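The complex is shown incomplete by one protein chain, all other protein chains being positioned as in the whole.
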Amino acid sequence: MQTSRDASAEDEAPALQPTGRATVPALEALLYRPLPVLDHGFVRVIDYMGDDAAVVQGARVSYGRGTKTVSQDRALIAYLMRHRHTSPFELCEIKLHVKLPIFIARQWIRHRTANVNEISARYSVLDREFYIPAPDHLAAQSADNRQGRGAVLEGAEAADVLDMLQADCRRAYRHYERLMNRTEDGAVIEEGRQGLARELARMNLTLNTYTQWYWKVDLHNLMHFLALRADPHAQYEIRAYAEVLIDVLHRWVPMTAAAFEEYRRGAYALSATALAVVRRLLAGEAVTAETSGLSKREWRELMTALERPGE
Amino acid sequence: MQTSRDASAEDEAPALQPTGRATVPALEALLYRPLPVLDHGFVRVIDYMGDDAAVVQGARVSYGRGTKTVSQDRALIAYLMRHRHTSPFELCEIKLHVKLPIFIARQWIRHRTANVNEISARYSVLDREFYIPAPDHLAAQSADNRQGRGAVLEGAEAADVLDMLQADCRRAYRHYERLMNRTEDGAVIEEGRQGLARELARMNLTLNTYTQWYWKVDLHNLMHFLALRADPHAQYEIRAYAEVLIDVLHRWVPMTAAAFEEYRRGAYALSATALAVVRRLLAGEAVTAETSGLSKREWRELMTALERPGE
Amino acid sequence: MQTSRDASAEDEAPALQPTGRATVPALEALLYRPLPVLDHGFVRVIDYMGDDAAVVQGARVSYGRGTKTVSQDRALIAYLMRHRHTSPFELCEIKLHVKLPIFIARQWIRHRTANVNEISARYSVLDREFYIPAPDHLAAQSADNRQGRGAVLEGAEAADVLDMLQADCRRAYRHYERLMNRTEDGAVIEEGRQGLARELARMNLTLNTYTQWYWKVDLHNLMHFLALRADPHAQYEIRAYAEVLIDVLHRWVPMTAAAFEEYRRGAYALSATALAVVRRLLAGEAVTAETSGLSKREWRELMTALERPGE
Partner (left out) sequence: MQTSRDASAEDEAPALQPTGRATVPALEALLYRPLPVLDHGFVRVIDYMGDDAAVVQGARVSYGRGTKTVSQDRALIAYLMRHRHTSPFELCEIKLHVKLPIFIARQWIRHRTANVNEISARYSVLDREFYIPAPDHLAAQSADNRQGRGAVLEGAEAADVLDMLQADCRRAYRHYERLMNRTEDGAVIEEGRQGLARELARMNLTLNTYTQWYWKVDLHNLMHFLALRADPHAQYEIRAYAEVLIDVLHRWVPMTAAAFEEYRRGAYALSATALAVVRRLLAGEAVTAETSGLSKREWRELMTALERPGE
């Protein structure tokens, strides 16, 4: 992982201290370093609690002394993930500092089982930073998927789009300063004016303005977030954060991350009808979309998952 | 309460049906009617579960058969509110349809113990509606309170502020349409262009654009929301919603609402030191800010609460 | 469904009232009626909010006006269930009165996203009612499954087991009364004694004593509870409640219940490796337990799911 220059003065890494707590050297090496995402965003790991062994320990208090020798840690973690025994994963926790565009923050905050402290534009002035998509992410509306993206825009249309995006957020920010009668750095713009309250002036900003927050979540809920947001159907901009966090996951809890890949990200859920189709196919029956009992879309998705695209 | 003309076609009030459930005629009279808030917002009660009697019933399952005659319902509800026995209030639930500016939605969503379905700008095009403060809400930044508002802006400054607010959201919206190459109503703007994906185009909108959601919350968490958001320190724009909801509360659960006013909204919490100050004052001691043990701000607030502004 | 004679005097069905809210006649017919479970337990539906149409309505506020004609309600609900869009299901709510043995209540309460008001043994005296398994549920410890049940006990062992279970809870209850110096009905047992505080005396009761609570939960979390607790691996005693609640689900929200059966209860999750095995089998490869990459247990479970028990 690459790290950006961007860093906050107020929460730099303290000197190393001895601790009796569970410690993960691979994650320690990442502490406080901004991992860049999009054009101005980042993720920084500020703190963490627990490791793979803490998951095992949590499971073993449930199973009691009788199970000490039953299984290796790796197998136990796989078992927990597979059977959705989620509570041992809730015993680990991670705290991140994230910088992200407001319209992505609005998606992210829908995950309610987490703790958040966001910079408040009632108290302070937001930074003059905006998300502008890179040219290869300027995607058209998908024609056949109501929420998806199609081909990348090109030529004059791409240029016009970039012009509008770049101009509007900058103008809105300049007016944000003029509304408050203060520059980003706090200087008065015009003597004799009072300046609109910050809590009102912010309404003039565009949704691609960057915000920041501390976000703390337990390992189970982090994986739930990642399963949804690292999915190919998720919006590219939040997926970019999820992918960085999946790297963090592998460093922090490698056994849990491996089980997550096997039983969650790489898994495929067969509906009752799709399970029947697979049984019929294995029994040698020539099942078609029409005789499958599935909708066309479900049939197509099942054939893709089974790598029978011709069907 | 006044109702606005604004109404959604798709969830009009159904014909009346008989039900064996707890029913509150005063709230039935309000069902589905938009209660106007701010310039384009509203709150509509879509559904509810329970009433004051359901709170009592929940408390009595806890107390068991022995307490049936102990107290009147009103006294029991007051007792529960006073001693923060919150679980009986969680047995009631209300579902609202709310239209509100995005920057207020971002405050509101911080209350996590609720259920939300918001209009998605990935799937559909947001309406061309923006919050513009009324002239008497165009407040200056407070000089002595970092998050508060001061005097109302006047003259040229007020005019400039309104001009900027009105122009920027409208320009951003026109460009939002041009980015998508579709008008608000779905008409193609320029043949031969693909249109940027909706999920990207939305980032050009300003934070005073209106959004909508269904919001469902239990009675305890509704009161917690109202205690914070109907407070004089809350931002005016969210307080406007909270005040409408307090009216709804009084119609829905009048005994609970009365207890809420007595023990929550109208209550005053004395810190350990402030309690000692009150005792000393009552004992005839001439306590001053300096001898109180309180900070200057706490002293001032206590004297205001005790209606001794001269101190 | 059968209903038991057991009924609480204090929350009988009120007279029918007209309401503008969503109403489900099939569930109205069940309101307040105790549905028997185990030997002395029951489930009663006390109140509910929403129906299948409320799920659709919640989804459509997310999708906005553009999607009104896209799909039938049934297909939309199936789509939501399949893609784990859980928030529209959270807009419905149900409130139950449940009577259940304490050791089952301890499993049940682990589902935290719900509201609970339980009878308090600090305030009142618990009923003299205990769960004693029916003879065909007196199962031995499973030899090969650490948490499971084996064959049903028979003969002298079964008789001894029943004797101990029946005697101990009754003796504990008699001593509970003597500790408090009060009978179940409140009569003083021995003049001149004070009686131990109820909050202490209860510690002498056994875990098969029945307790009662109001339990309120949203439709999404109800289905999550049912997916785990109606599973064949769940303990029989809690499964008995889950099965009654699945009947309630089908009456309340038939479309949602059908989607739940198709995509949740009847579904089968293939891990990444299991998906690869299915692809290889379909391509005609002779995969064995050894070449599958699966553990023995996973291989056995997969072959069972695919109805290839011989493998």
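In order of appearance the chains are A, B and C, and numbering begins at 1 in each one.
Just so we're on the same page, a residue touches a chain if its C-beta (ideal position, glycine included) is under 8 Å from a C-beta of that chain, and two chains touch if they have at least 3 such contacts.
On a predicted model such as this, the values are computed, not experimentally measured, just so you know.
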Name every shown chain in contact with the chain that has been left out of the document.
A, B, C
Touching residue (missing chain; options B:Ala15, B:Ala134, B:Ala187 or B:Leu282)
B:Leu282
Of C:Gln17, C:Gln235 or C:Ser295, which one is in contact with the hidden chain?
C:Gln235
Of A:Asp39, A:Asp73, A:Glu118 or A:Asp247, the residue that touches the missing chain is A:Glu118
Kindly note down the residues of subunit B that lie in touch with the hidden chain.
63, 66-67, 70, 75, 82, 84, 87, 110, 146, 228, 261-263, 265-273, 275, 278-279, 281-282, 295, 298, 305-308
Identify the residues of subunit A touching the omitted chain, counting contacts across the whole complex.
10-11, 13-14, 16-23, 28, 31-32, 47-50, 54, 57-68, 87-88, 90-91, 93, 95, 97, 115-120, 123-125, 186, 212-214, 216, 218
Touching residues (missing chain, whole complex) on subunit C
101-103, 105-106, 109-110, 112-113, 116, 120, 122-123, 131, 133, 137-142, 146-151, 153, 157, 160-161, 164-165, 168-169, 171-172, 175, 178-181, 193-200, 202-208, 235
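The criterion applied here is as follows: only the chains that are shown with their structure count from here on.
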Indicate the whole-number Å distance between the mean C-alpha point of subunit B and the mean C-alpha point of subunit C.
35
Just give me the whole-number Å value for how far the CA centre of subunit A lies from that of subunit C.
33
Hunt down the residues of subunit C that sit against at least two other chains at once, touch-wise.
63, 66-67, 87
